[in-house]
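Selected chains only, in their assembly positions.
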Amino acid sequence: MSQAVEPDDRDDIEPATDDDAAVSILTNGDPLRSWVELPDSLVDECRLRIDDDGLHVAAVDPANVAMLETTFRAEGFRGFDAPDSEVAFGLNLDRFTSVISWARKRGEDGDPISIDLFENPARMRVSVTRTDQRMKRVSEWFGIDPDHIRQDPNPPDLDLPDRADPNPSNLVDAVEAVDDHRDYAYITRDSDTFVLASQESGNTQIDPDDDTDAETGAGAVYMPETAWSEGDGEATSSLFSLDYLDDMVAAIKKSKADRLTVHWGDQFPVELNFSHEDWGITSTFVLAPRFESDGGGA
Amino acid sequence: MSQAVEPDDRDDIEPATDDDAAVSILTNGDPLRSWVELPDSLVDECRLRIDDDGLHVAAVDPANVAMLETTFRAEGFRGFDAPDSEVAFGLNLDRFTSVISWARKRGEDGDPISIDLFENPARMRVSVTRTDQRMKRVSEWFGIDPDHIRQDPNPPDLDLPDRADPNPSNLVDAVEAVDDHRDYAYITRDSDTFVLASQESGNTQIDPDDDTDAETGAGAVYMPETAWSEGDGEATSSLFSLDYLDDMVAAIKKSKADRLTVHWGDQFPVELNFSHEDWGITSTFVLAPRFESDGGGA
């Protein structure tokens, strides 16, 4: 599926890939921009792993609190040419997002993009075409040595009995609402109502003798008919940093995920599993809980 | 009209008030957000007085230059349950505006809101419902001790012969225009033309020997057929700080006032009387004049 482009064939602005590349991809702005929001919410650079299944990224934030695993399957691209054995490329996310943001939202999936990855030395070439403007932008840069990027995290194997499937956009609004009161919130449920709340109970009662209650008040957001138990039915509750949660759910919304499931337990990490079926993107965020002894009550 | 809501009745996201509350109100986002713009333009916290007539606020800014009196009548709410005798609540305006801003502009008057005021200890509970998203937000916080809030101002009894009834939105644009030149402006009229001007004459002639004229130039805005006299017909003129005037007219515009009358005299305060008939809101801003001897010519 690779197409050769002669360096002086400037009249042809159609996206085209290079025969000498180790990996060649044809895609469009919308899916690529949406996907890159995910690692970009946690890290500045990541190890992009490519095999004939697609693109893979696993990353953990510098404070070791949040983790991402995501795959963009080969079938989700208009063209995908990669070797069987994995190729790794150290990707500067600022540079990459800046280049692909030149692809505008237009037509079905945005302006067309081609990506070539070369080896020895490792470098990436991205071209973006604006057909209506009769313009083509080409950018090229060297990869970061993948050995200089933090090792991929090992996702924990967790037993998380509680579930909820809120709409990603609603979850963004819910996090923003509890954020008005404190910098952390409990994730819990009341029967089939998914709850984000300042208080472990999921209610908003406040105590005049509690300094935090007196200073910040308390808030809660209720999302009926979105929660259930895969365990013994007893509702569980864990406390999380709203800064992290906010970044993660914003990235999930921007990634245009069409399916999201939240998994949580009792003082355990929360797992956010989400996907975009049409584009072939499957992802998981894991966020470590904040413990009461961290000063969770303050 | 109060409706009980059981704490665990989470499936019901309809706005509901609490039987234990001293005051219970059912309303919508648009009128409430509009009304709160008024005190929020002058102060950070205010004494909210509630009786069976409605909500009342009187406030004066920290520098004693501007004053507000406003009433939101009980008939303007979808539900209003308050005792005959006045209840006072010390309201943190930042917290209140932040919570009610979660109610979006939607439908006729915005997302529904319920407010409960409890006594001993004094606290407020506000719930906002987003019916289409099937979400409900509840926030609760303690009141500020009303005795710790500045006393309500006594509105002066002024004899102000000149009047104008500009469109609130036009007045915002007029203040912005004269603000290009100086940080104060004269309010005056030329026959039935309402005038905001850098110069007392209401004209723009400038004097090369006057340092302020040379440095800033002069500006004026003319609004024909909006001014008249209730006095002897002689036009009067007073000088005002544009910072204050700007904040006040912006708040009047945001409050969606459908009727505004400006009253002024000769080196007297200006009174802005305005109302929103449908919502039952009636208000007055009073702004003290800046005197020439303040360095009004500089």
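To keep things simple, chains are lettered A and B as they appear, and every chain counts its residues starting from 1.
Throughout what follows, contacts are C-beta pairs under 8 Å (C-beta built on N, C-alpha and C of every residue); 3 or more make two chains touch, one makes a residue touch a chain.
Given the structure is predicted, the values throughout are model-derived calculations rather than measurements.
For this complex of identical protein chains, the structure file gives a whole-complex count of 3 copies, while the figure shows 2.
Throughout what follows, only the chains that are shown with their structure count from here on.
Chains compared, chain A against chain B: the Cα-based superposition rotates one onto the other by 120 degrees, nearest 5. Spacing of chain A relative to chain B, judged by their CA centroids, is 43 angstrom. Residue ranges on chain B touching chain A, taken from their complex, read 7-8, 10-13, 95, 98-99, 102, 121, 123, 125, 130, 133-142. Touching chain B in their complex are the following residues of chain A: 167, 170, 173-174, 176-177, 180-181, 190-193, 195, 203-206, 208, 213-214, 216-226.
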